[in-house]
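Before I ask anything, here is the structure I am working with.
Apart from one protein chain that is not included, each protein chain of the complex appears where it belongs.
Lettered A and B in written order, each chain numbered from 1.
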Amino acid sequence: MLSAEENRLLTRVGPGTPMGTLLRRFWLPALVTPEIPEPDGPPLRLRLLGEDLVAFRDTDGGVGILDAYCPHRRAHLFWGRNEERGLRCAYHGWKFDVAGRCTDMPSEPATSLFKDKIRQTSYPTREKGGVVWVYMGPPDKQPASLPRLEWLEAPDGYQHVTKWLQRTNWAQGMEGEIDTAHISFLHSSRTKYAHRLVHTAFADPKRNEARKDGAPRLSYQEAPYGFTYGARRDAGDDEYYWRVTRWLYPFFSLIPQVPGAPLVVSGRCWVPVDDYHTWTFGYLAREDRPFQADEIDLIMHGAAFPPRLSWGRYELPDGYIIDTSLPVANRDNDYLIDRQMQREVNYTGIYGANEQDRAIQEAMGTIVDRSREHLGSSDIAIVAARRLLIKMARALEAGQEPEVVTNPGAYNVRAIDTFSGHAQLADLLAELDATLGVARFS
Amino acid sequence: MLSAEENRLLTRVGPGTPMGTLLRRFWLPALVTPEIPEPDGPPLRLRLLGEDLVAFRDTDGGVGILDAYCPHRRAHLFWGRNEERGLRCAYHGWKFDVAGRCTDMPSEPATSLFKDKIRQTSYPTREKGGVVWVYMGPPDKQPASLPRLEWLEAPDGYQHVTKWLQRTNWAQGMEGEIDTAHISFLHSSRTKYAHRLVHTAFADPKRNEARKDGAPRLSYQEAPYGFTYGARRDAGDDEYYWRVTRWLYPFFSLIPQVPGAPLVVSGRCWVPVDDYHTWTFGYLAREDRPFQADEIDLIMHGAAFPPRLSWGRYELPDGYIIDTSLPVANRDNDYLIDRQMQREVNYTGIYGANEQDRAIQEAMGTIVDRSREHLGSSDIAIVAARRLLIKMARALEAGQEPEVVTNPGAYNVRAIDTFSGHAQLADLLAELDATLGVARFS
Partner (left out) sequence: MLSAEENRLLTRVGPGTPMGTLLRRFWLPALVTPEIPEPDGPPLRLRLLGEDLVAFRDTDGGVGILDAYCPHRRAHLFWGRNEERGLRCAYHGWKFDVAGRCTDMPSEPATSLFKDKIRQTSYPTREKGGVVWVYMGPPDKQPASLPRLEWLEAPDGYQHVTKWLQRTNWAQGMEGEIDTAHISFLHSSRTKYAHRLVHTAFADPKRNEARKDGAPRLSYQEAPYGFTYGARRDAGDDEYYWRVTRWLYPFFSLIPQVPGAPLVVSGRCWVPVDDYHTWTFGYLAREDRPFQADEIDLIMHGAAFPPRLSWGRYELPDGYIIDTSLPVANRDNDYLIDRQMQREVNYTGIYGANEQDRAIQEAMGTIVDRSREHLGSSDIAIVAARRLLIKMARALEAGQEPEVVTNPGAYNVRAIDTFSGHAQLADLLAELDATLGVARFS
């Protein structure tokens, strides 16, 4: 459990909050490339870390992310014309480039110098791995490189990234992600629905047998990128079955894949829209070849991550509208729960894995009251992530910059799923990190 | 009128409020049996007195009402599996019985003692008369018996109970219920729509004639169960026409039925969902035989109480979702008002009696501003109910327990509709309470 004050510190991300300040030291995923596909296409409304923004891809293909409101009279730039290297406000024609410079101000006399005094807030972006990244912190602290995550380093098409809206605080999603124990319950018995890409993993009889143990022994070990935690289950007298997950600052997961399965990377990250909404980015990668169209169809079918999605506009409770991918099964339709399915087919009566997660996480309330929890031994990864983030945010308040942002190579790791003898986690990592645990694309 | 402070005291029912504390001394109707029909069936989300709860009927047929949120990580137990004498949380499989004991904790090692330290908040329930009753107060104050209301004591099937959501504070509904004067206006001219069960009453020409007097003389008299109030109208030179209604702590009504009519009990009670929403329970009873299917169809047709209903989920303004019966004609469709009907058929242009009541009560605002009323002589029952409840809540704050909760036999009364000579209320009661005024089933 957390005190009310710690819970606030963990969850609040607006400008000036300790956690918001920390997150603004990182490059953050903001959009997936297909949301904003073409130069001079329609702009898009978004909110990140509580800030209202507009995104557009300009004539040269670069993506601008600007304060949503024109500095003149606060018209929303979403209504604007995206044309000739800039987004032109529909109200009086003021035009801004991706760097926030006002490049045209036709409502003032041609001789006016007013234009040069105007600078719209803009945030630098990079595009890689199918993701538009944004940096929202102080310019002099901007990390030179994106984190060297394996799925980012993979050749184009070897990774597949999706984004969708979750209606909770970001930490709730992130905690669910690293909660190993729930797999044996919430997601159990879903063999029938799992898509073929992950089918191999679930069809391995030895692993399936071992996974039935819903109370694995958990160990964890800090690392420069965050921490590793391993779930150890007995697999006969002579062997442990280890699933070793990576948690990377500030909110990335790498979930173990079965050796030999097509997927080598699967994970999620949790980017705060505001204190009450989160964009989940789900990323997959294979190392052998690009994903094929029929595989992408399978992925989009909704059995695991992403859920079934529809593109749409969404009005946040305070009235601000964002353009985003929305899960088809959501809290407004009780995630299409089917109690007959719950009795006969799977644990929940809810179809897909992310739908199951969101059903749980969204019904906790948008910010769960962590002062009323009763954590057990299965919760050590959650405890660790909270502790490290709070510690890092407080250190930054005291003037100590987070080291990991200037160490992109630290992200060069892979999650592990393996059988071993009776080694403990530290030994296992010492042994494996040079082989199984190293990302290939890095 | 009430002062703002008195209004607050009367209407606020959350934990720790004076009125909330008082209501928690009583057995309260929580559900009607058909909402939760079968052992091991789907759980149901509810809120009572501002507390978020989950209800389930276990394998043995008992009904559990628990805090909605799993004590582990605050997953909502609505997603859970209702199986083998307990509700199992869908997140990590923790299982709770109807008493809130954690009977299984599969996410922890089998040797763990953690399970025994966990106790989910649970409230005792009883089921009688088609209603699941709950007690939400301190265990040592739990009344031994349910109130001996006539419709509760009647044999199975002799009573019919329904429940539906009203979108106001509970006191607004309760006050409308005991407001005798409005019958002559709001509900007048609805002969055409009254269903056959109550038809006899409204078709009695002598009563109909007497009821045209919209300003009856009201008297009231306190009693151990609450109070009686009588509306007296002239019925010729030699006679009074008396309608004597019972108001029973803390929120039950008994409305007079015409002697010889099939119905012997009709009334409502007003159970707070939270400060802004209320479940109305409507109860009917006959003494001759069980209700037949065609009579129940008539009741459900919506002319009086209940209104036309549809079963559904309802999102409260704070985002919490409850499973409940919802009136088809409601504030979102202006209660299907028909101004032509208002000109030609009835007083309001709204079809059913409860629909008429809700139109009035919901448009007052969720908590009416009682400091701006101008009460007249027709409002003495309302004034009395407020005064008694506020007095009882303040006495409890001062340490004086409400006596009526340990006196279930006090509820053994019936409402009266009769002609008499020129007796006053006290005389009438002295004369009649031993005959007409006594419940048969008790």
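Going forward, a contact is a pair of C-beta atoms (placed from the backbone, for glycine too) under 8 Å apart; a residue touches a chain by one contact, two chains touch by 3 or more.
Note that the coordinates shown come from a computational prediction; the quantities given were computed from them, not determined experimentally.
Novice: Using the document's definition of touch, tell me which of B:Leu146, B:Ala359, B:Ala381 or B:Leu432 contacts the absent chain.
Specialist: Spelled out, the listed residue whose C-beta touches the missing chain is B:Ala359.
Novice: Specify the residue from the set A:Pro42, A:Gly157 or A:Gly236 that touches the hidden chain.
Specialist: The one listed residue touching the chain not shown is A:Pro42.
Novice: Hey, which of A:Lys141, A:Lys206, A:Arg289 or A:Arg313 is the one touching the hidden chain?
Specialist: A:Arg313
Novice: Tell me which residue among A:Ile118, A:Val258, A:Met300 or A:Met341 touches the hidden chain in the full complex.
Specialist: A:Ile118
Novice: Give the residue, chosen from B:Ala181, B:Ile322, B:Ala353 or B:Leu429, that touches the chain omitted from the document.
Specialist: That would be B:Ala181, which touches the missing chain.
Novice: On chain B, where is the contact patch with the chain that was removed from view?
Specialist: 175, 179, 181-182, 184-186, 214-215, 217, 331-332, 334, 337, 339, 342, 347-348, 350, 356, 359-360, 363-366, 368-370, 372-379
Novice: In terms of residues, what is the contact footprint of the unshown chain on chain A?
Specialist: Residues of chain A in touch with the missing chain: 41-42, 69, 71-76, 78-79, 81, 90-93, 105-110, 112, 114, 117-118, 313, 315, 319, 321.
Just so we're on the same page, only the chains that are shown with their structure count from here on.
Novice: So the centre of each chain is just the mean of its C-alpha atoms; given that, what is the distance between chain A and chain B in Å?
Specialist: Centres of chain A and chain B (C-alpha means) sit 48 Å apart.
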